[in-house]
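One protein chain omitted, others in place.
The block that comes next holds subunit A.
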């Protein structure tokens, strides 16, 4: 594997809430190689978006950070001024809701060419030509006409492709995509995912793909990290995550999702609700909801340790290997598709 492009080591983040400091991330470690696609999967409050924000130093005001984030060997926490701007050019972000991240009274053209004209000092004409080329690359024809349109004139899927084009114009090495297709229709989602996958391969772009959907991450990511309560519970080759999960939480997440191929008598639903980092008990964060938990699980927090080519933060990971099945003893629901 290539040297790491991004290395996150022991990242812990506290945010001030009503005068007290609350953890939102706990000891998160993660690395991405140049050109590699990594999925970050979790439910609400798991800390997946915070991890992405920490990488480009876009945490909310008052956040306190422990641990180290290195991008191409440099400590992100120490960057100032021009160096920080350079990081944010090299690491681009695409968000869930394109309409919340675009100025509604500026044209698509203004939005796409602003950076090129102010930072790279390109002429309007040169900047617009580049913008049209990138729009074409993301599958938007008649780019010149699109440049004169306003965001409200575009559908959600089209606007999200404009956002991806904007991210690509800076020629980043790493793209942080935070639920980029969650607000889109399924058929549009498939298109945008195919596009991201294609662009990534053509441009040898590294990707951190954040989603709540295990299968969606598996479709475009080499490896996937599963987060829960601000912690990484498992890191695994995406292809193995569904059939050979290492952590009971991953197995529970996969089983809870209904299958397109058959109706389950009852979905194997995990009791309780997902916890945020600050609510997590001292032992394993998933312990209180885990069907496999023992007394020891509630006493000591398991570390993320290497196992079977991946990593798992579960004290019983090794003995449970291959046994992560639902309470009726059936294998974790397998989704066969003809």
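The rule is simple: a contact is a pair of C-beta atoms (placed from the backbone, for glycine too) under 8 Å apart; a residue touches a chain by one contact, two chains touch by 3 or more; residues count from 1.
We adopt the following convention: contacts and distances are computed from a predicted model.
Trainee: Could you tell me which of "Circularly permuted type 2 ATP-grasp protein", "ABC-type glutathione transport system ATPase component", "tRNA uridine 5-carboxymethylaminomethyl modification enzyme MnmG" or "Cytochrome b" is the UniProt name of the chain missing from the displayed complex?
Mentor: Its UniProt record gives the name "ABC-type glutathione transport system ATPase component".
Trainee: Among A:230, A:268 or A:287, choose the residue that contacts the chain missing from this document, as touch is defined above.
Mentor: The missing chain is touched by A:268.
Trainee: Kindly state which of the options A:63, A:92 or A:193 is in contact with the chain not pictured.
Mentor: A:193
Trainee: In the full complex, which of A:76, A:218 or A:293 touches the chain missing from this view?
Mentor: A:218
Trainee: For the chain that's not shown, point to the residue among A:23, A:109, A:157 or A:230 touching it.
Mentor: A:157
Trainee: I need the residue numbers on subunit A that touch the omitted chain, in ascending order.
Mentor: Touching the chain left out of view, subunit A contributes residues 43-44, 139, 153-158, 185-191, 193-195, 197-198, 212-213, 215-216, 218-220, 242-243, 252-253, 256-264, 266-271, 273-274, 334-335, 337-338.
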